[in-house]
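A protein chain is absent from this complex, but the other protein chains hold their places.
Let's look at chain A:
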């Protein structure tokens, strides 16, 4: 069996007075794509933010490479090898594509620049808009920039939040191709509402409902489980 890279156990998160996460558990195994599924407002985004330390956990453990990273500041978590592509993409609107990449690059040595070339080959569109302001990119281009930025270092783990949101089918196809390529060298936790996409690239799934894990297993089992899909995803 493949090694567990990330193990989230009984995660609780409060935002202000709201108890948003109330027991999220799942694990991501090395080299796999783990998909978090659940309806709108279930707590998928908050789960990723909590892993990144952006909305700190109030209870539970987040084991990354067997170390609890729950109390670490966000930048330490990022530097330990976790890349994050947020739901809103988090593009720096007044910075160009090039500058957006530069902010993400910890060094500008030959190795990093070569890595950047490799990442840009995954998203050729970005080269065309290299000097364009991030705020002026299309939704698909922003998504690609956000993924390229998170992948410009050899992350051990990538957290990607709804990359297909609001994109045209042809652009979704490009994003999926890129994720498939990224998967070859990293582990991915993907939040994805588009079940077609999720089922094609996901290895395992975790169903989150009302801030807690309700089901988990292999993606191929979920594809056949009409009842689960109807109950928690409203499909089928």
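What we mean here is this: contacts are C-beta pairs under 8 Å (C-beta built on N, C-alpha and C of every residue); 3 or more make two chains touch, one makes a residue touch a chain; residues count from 1.
Here, contacts and distances are computed from a predicted model.
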* Structure fact -> Matching the hidden chain's UniProt record against "Fatty-acyl-CoA synthase", "Archaemetzincin", "Cell division protein FtsX" or "Branched-chain amino acid ABC transporter permease" returns "Branched-chain amino acid ABC transporter permease"
* Structure fact -> Filtering A:41, A:135, A:169 or A:217 for touch with the omitted chain leaves A:135
* Decide which residue listed in A:37, A:52, A:97 or A:219 touches the omitted chain of the complex. => A:52
* Return the single residue from A:4, A:74 or A:194 that touches the missing chain. => A:74
* To do: Consider the whole complex, including the chain that is not shown, and state which of A:38, A:60 or A:86 touches that chain.
  => A:86
* Asked: For the full complex, which residue in A:99, A:125, A:181 or A:210 touches the chain that was left out?
  -> A:99
* Structure fact -> Across the whole complex, the chain not displayed is touched by chain A residues 52, 54, 73-75, 78-79, 84, 86, 90, 92-95, 99-100, 102-104, 106, 108, 135, 149-150, 153
